[in-house]
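This report refers to the structure that appears directly beneath it.
Here the complex is missing a single protein chain, while all its other protein chains stay put.
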Amino acid sequence: MKIAFTAKGTEWNSEMDPRFGRTEYILVYDDEKDEFTSYDNREIENEAHGAGPKTSQQLFEMGPQVLITGNGPGGNAATVLEKAGIKIFIGAGTMTVKEAFEAYQNNNLKGF
Amino acid sequence: MKEIVIISGKGGTGKTSITASFAILAGSEAVIADCDVDAADMHLLMQPVIKKSVDFYSGVIALIDENKCTNCGICADICRFNAIPLVDNQHTVKDLDCEGCGYCAKVCPEKAITMYEQNVGDWFISQTKIENTLVHAKLGIGAENSGKLVAKVKKEANQIAEKEDKEYIIVDGSPGIGCPVVSSLSGANYAVLVTEPSMSGLHDLKRVYELVKKFNIKAGCIINKSDINLDMTNKVIQFLKEESITHISSLPYDESFTKAMTVGETIVEYDHSELKDLLVKSWEIVKLEVN
Partner (left out) sequence: MKIAIASGKGGTGKTTLSTNLAAFFADKNQVVLADLDVEEPNSGLFITGKTEQIDVKYKMIPEWNEDTCTLCGKCQENCNFHAVIRLGSQILVFPELCHSCYACSELCPTNSLPMVKQRMGELKHIKSGKIDFIESRLDIGQEQAVPLIGQTIHYIESKFPKKTLKIFDAPPGTSCPVIEATKDVDFVILVTEPTPFGLHDLKLAVDTMVELGKPHAVVINRYGIGNNDVVDYCVENNIPILAKIPNSRKLAELYSKGELVYKELPEFKEELQKIETYILNLEIE
């Protein structure tokens, strides 16, 4: 299974980015291959509007089944993620990616 | 580091005065971000000295190269905003009417139209009168606040807070319920809702709380001018109970807010013990709630 994180860096110890649409990086962890792929999303700061749909589209291209983030996506982004069938877990905004992953495995994150 | 956002759907509720009071009370523990860019008034109370000023570009508008243009008029025909009228026999873009869709640039047979980024204002890093940092912005006429500008102001504030090891970022949030508010709330640890007991106050409070709730952000509420309409204040309190929003405090209708503002002070600096006490207590509650 592939699990996506919104983060401020590209490693296990990076801090999570609580924002969805304007997150700095998207990390995707493939637990079968034990492998990370990351996407540098920092260009998004140049977008005046519509950051949410744009980031969700990028996320979709990366093919995760689960998204772990902080506050949760806004309305438009939520629509895209729902259409894409991605399950969203929130409340990991102040953790590191590793802590967020563990919290998810232990069912300590809230569904969106 | 905790990010506290102060919002109110409606204008004129005293949001900025309350935010500035918190900024003074937090003192060197906080970095301040003014994201209410449409009515950026916080600097009037914080008297900042600008340390850094940067041009802000946002959105694009069309520009016609008159040397390449043959005035065929295709651009004017397809423009749904009537933004390319014929002026002295030359098709010219009216900047205020151009929405930046770029349709004209795509259909121009002479490739005479380019879309260029608009300088819509500036953002600043300043030092306030109590020597904490204020990040703020100023927009030009017709320029709209955007998620982008709010994100920029907050990002700068965040970086400074991190570098200087501050405990709080206090954000004066944008009004309304659109993209700038979404951006104001995104990443926040706590939301302070400021309202007043009027029909429009309650109506707007409910609308803005919908967003806060969706983002799963813990919230508290300050009812300003609470003694002006007790029935309505009770309705507000009822709403807070139903939604489990902390009722931080009720402030009385008091012209001292304005009198303090007139001399460039926040109410906590101004000589008025009752209001000052209420705001000190409010800030203590906010700190407790967020930690």
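We call the chains A and B, going by the order they appear; numbering starts again at 1 in every chain.
Note that a contact is a pair of C-beta atoms (placed from the backbone, for glycine too) under 8 Å apart; a residue touches a chain by one contact, two chains touch by 3 or more.
The shown structure was predicted, so the numbers you read here are calculated from the model rather than taken from an experiment.
*Asks:* Can you tell me which of B:E99, B:D122 or B:E167 touches the chain that was removed from the display?
*Replies:* B:E99
*Asks:* For the chain left off this view, which of B:E29, B:D122, B:E144 or B:E289 is in contact with it?
*Replies:* Selected residue, touching the omitted chain: B:E144.
*Asks:* Across the whole complex, list the residues on subunit A that are touched by the chain not included here.
*Replies:* Subunit A touches the chain not shown through residues 47, 49-51, 53-54, 57, 60, 75-76, 79-80, 83-84.
*Asks:* If you put the missing chain back, which residues of subunit B would it touch?
*Replies:* 9-13, 16, 38-39, 41, 44, 60, 78, 80-81, 96, 99-103, 106-107, 115, 139, 141-145, 175-179, 196-201, 203-204, 207, 225, 228-229, 232, 253, 255, 258-259, 261-262, 264
In the analysis below, only the chains that are shown with their structure count from here on.
*Asks:* Could you list, by residue number, the parts of subunit A that touch subunit B in their complex?
*Replies:* The contact residues of subunit A facing subunit B are 17-22, 45-49, 51, 70-72, 74-75, 90-91, 93-94, 110.
*Asks:* Quick one: which bits of subunit B touch subunit A in the complex? Just the residue numbers, please.
*Replies:* Answer in residue numbers: 58-59, 146-149, 151-152, 155, 179, 182-183, 185-189, 214-217.
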